[in-house]
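Input: one structure, supplied below.
Only a single protein chain was left out; the remaining protein chains are all shown in position.
Naming follows writing order (A, B and C), and every chain is counted from residue 1.
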Amino acid sequence: MSFLEVDDLTVRFGDTVAVDHVGFAVEDTGRLGIIGASGSGKSVTSLAIAGLLSETARVTGSIRLDGQELVGLREREYRELRGSKLSMIFQEPMTALDPTMRVGRQIAEVIALHERRSGKRLTVEAELARVGIRDPQRVGESFPHQLSGGQRQRALIAMAIINRPGLVICDEPTTALDVLVQKQILGLLDEVLTDRAALFVSHDLAVVREVCRHIIVMEHGRIVEQGDVDDVIATPEHEYTARLVAAARGTL
Amino acid sequence: MSLIEIRGGAVTYTRRGVPFVAVRDVDLAVEPGDRVGIVGGSGSGKTTIARLMLGLVRPSAGDVLFRGRSIVTGSPDELRRSASLVFQDPNSSLDPRMRVDRIIAEPLRRRATPVEIEEALASVGLDPQHARRFPHQLSGGQRQRVAIARALVADPKLLVADEPVSALDVLVRGQVLRLIRDEVTSRNLALVMISHDLTVVRELCNRVCVVHDGRIVEAGPVEDVFQRPRDEYTVRLLEATLSL
Amino acid sequence: MRRVLIRLAWFLGSLLLASFLIFAATNALPGDIANFLLGTNARPEEVTALRERLGLNRPFLVRYLEWLGGVVVGDFGTSQITGRPVTEMILPRLEVSAWLVGLATIGSLLIALPVGAYAALRRRHLDGVAVSAVSQFGLAVPSFWAGIWLVVLFAVQLRWFPAGGYVSYWDSVGEWALHLVLPVGALSIVQASVISRYVRSAVIDVLHTDYFRTARAIGWSRIGALWRHGLRNISISLLTVIGLQVTTLLVGAIIIEQVFAIPGLGSRLLLAVTQRDLVIVQGIVLVLVWAVLLINFLVDVAYQFLDPRLKRAAA
Partner (left out) sequence: MRGSSLWAGAFLIGLVALTAGVALFWTPFDPTANGPLRLAPPGWPHLLGTDAFGSDVLSRLMAGAKVVLLVGVLSVVGAAVVGVPVGIAAAMLPRAWGEIPARLSDILYGFPALLLAILFAAALGGSTWTAVMAIGIATIPAFVRIARAGTLEVLSQPYVEAAQLAGLGPLAIARRHVLPNIAPLVWVQASVSFGIAILSEAGLSYLGLGSGPDSPTWGRMLREAQDHLFSTPILALWPGLAVAFATLGFNLLGDGLRDVLDPRLRERA
């Protein structure tokens, strides 16, 4: 049995089907890349696993995390999982942190929420150092707007891994970043995602290839192709995949 | 004589009462038919250089010359008749309350004939029926095509494109870039392409300027800079660029 | 700091300009107090003599500066009707009105925050829509009408509270509270419907932010994330709304004082209007307008310090 097993997952918003009978599995140290253009259903899939879709969404099928069924799970129990057993990293580090709260306090909150003890400043600084922040004390005492995009994303990664979750879902984690910072953050992710399962959602094949071996390609809510990332790039079977590869090559 | 030339240009903004230098010591000349790429990270000042070039910001030092005449001390009117800009986000660069035909006709400073509108739409690959639509009734790629049609309608000599595809969906980026390349070639325009994406610049431009911290740290023919980068920042930038 | 000083300068300037406008409105308009006091049959000599005695025939600007000079040191002049110092009349009534407005502000927030948040969280359900509809109706109700019905229900029918009047806090706290329940209630209910609508849309905005999603992703419940992260962000913008709403509340209080026969600034002001006691009118209007300007200035300054994104620039 795999660590994460998604089976026949379907998400509807009213009459529109955002995710259409999708299934995949990830081992406890495995990584899966989900590739697609905007509107392909890749983000909805990841939000469905984290249980963070808006209440208008209707989710059917099965999502099993470490043997536990997540579809239909009571919100109270889901809340216990989020931030401890599964965590997420989002696209926009600019807006993903509370602008009115110091970064250190926001990180300490993640510990406090799940261990029923307050996050010590030293722990927070150690965690910030772990994600490659050079002056953790200053960063911890800063408000988000006082940090660079890369520092903010590192802080969010620290929040995501602080409770050693079994599954980390990364939703376009480098799209909003500069090329130079993107390279560094991808390196950091590669490092912190070892020993745990990870989903890596992106529209950019070149980015996904940096961290994942196995990928699935989504279009209109369906999986149209899957396999080893290099194989898919070299010999795309589906026409849509071929267009994505061409777009990533940048050749006109 | 250069089409447009920035000499020792610097721009200082005041942000919440604190002055800060966006770019400085910028020397850049664009010849007719030249295709110049300006690359750099966000906040490096590359957009400011474009705005400086079009007279949308006043330099705090240096001068901007159009066909040898200063647009800082003189009037930018002649420049504006000969230069146009394609913005990053077509959602905000098209007036949401104007129909496509009025948007496209704006640089003409007169009412355009239906034939002119049809030709302008056709040149960017849009059907004439789009003329009476509002921007929000179009897709992102179509909107950017409308913005390009507006930029080309008054027959400019210089086209400045500021990250023209980074707000678009991956799959339509290539189409829009191809459109820009084809129009620039067939009309023999000078192009200034601002982008964080080195691959795009490599495909479209013959010269490139690398901007870092408000300065041009390296400039030269595209192949030279990409094959034999001299500046340390350019080296890092090239190393960090992922491609298949 | 420099920005705060600039704001302070604008604030002082606006106090000055407001005082001038008030003085000009009561003095430059044609209704002359001397004519009014003596009636239409008065002989011209008598009018002239009275004008002389009241100092009305001296230049306008001189009279304005004299009045302003007095106001600055706390002397609002002497009533033309009663002959008593205006300051002495205003002060005890100022306390009454301040209680009314202050308690109503607190009361309206206590109602509006939970109600607005509930309407936002349950906006897709019938009960949430019903709450919005009620506040929509409350928005359209004049506070004095609400006051009248509170009197009909709680004073006339149930006899729980007195129908009007006022007892000073210093005489009997219990009676004071008893007399304030209905007027403060009437003001709060109506004010709460305004504020709860702001709260509702602010909460909906928060629900769509990325930081709210982050808070949910680390394990907060919707309510928990709203409490911990939403409230801080909402309160900053809510502060501005409260500042702007003080004007409405002040006006509501003037009318409510009339409904419940409360001896506050408003009822004294209206009496002065019917008596054409212009010195008192000037004085009380000035106090009220300056209060509004002061509160908005304080909100503005507080805003600079509350929002961390503005803090560095302000300091």
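One rule holds for everything that comes next: contacts are C-beta pairs under 8 Å (C-beta built on N, C-alpha and C of every residue); 3 or more make two chains touch, one makes a residue touch a chain.
From a predicted model like this one, the values you see are computed outputs, not experimental measurements.
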| item | value |
| --- | --- |
| Displayed partners of the chain not shown (whole complex) | B, C |
| Residue of C:T87, C:S168 or C:N296 in touch with the missing chain, whole complex considered | C:N296 |
| Sole residue of C:V71, C:V101 or C:I254 that reaches the chain not shown, by the stated touch rule | C:I254 |
| Residue ranges of subunit C at the interface with the undisplayed chain | 10, 13-14, 17-18, 21-22, 25-26, 29-31, 136-137, 139-142, 144-145, 148-149, 151-152, 156, 163, 244, 247-248, 250-251, 254-255, 258-259, 269-270, 272-274, 276, 278, 281, 285, 288-290, 292-293, 296 |
| Positions on subunit B where the hidden chain makes contact | 54, 56, 77, 80-81, 83-85, 87, 89, 92-98, 106-107, 109, 134, 136, 147, 150, 154 |
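Here is the rule we go by: only the chains that are shown with their structure count from here on.
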| item | value |
| --- | --- |
| Between subunit B and subunit C, centroid-to-centroid distance (C-alpha), Å | 53 |
| Centre distance in Å when subunit A and subunit B are each reduced to the mean of their C-alpha atoms | 34 |
| Subunit B residues touching subunit A - in the complex, by the definition given at the top | 41-42, 169-171, 173-174, 177-178, 181, 196-200, 202-204, 236-237, 239-244 |
| Partner subunit C, residues of subunit A touching it in the complex | 50, 52, 55-56, 75-76, 79-84, 87-88, 90, 92, 95-101, 109-110, 113-114, 143, 145-146, 156, 159 |
| Of subunit C, residues touching subunit A in the complex | 124, 209-211, 213-221, 228-229, 232-233, 236, 307-309, 312 |
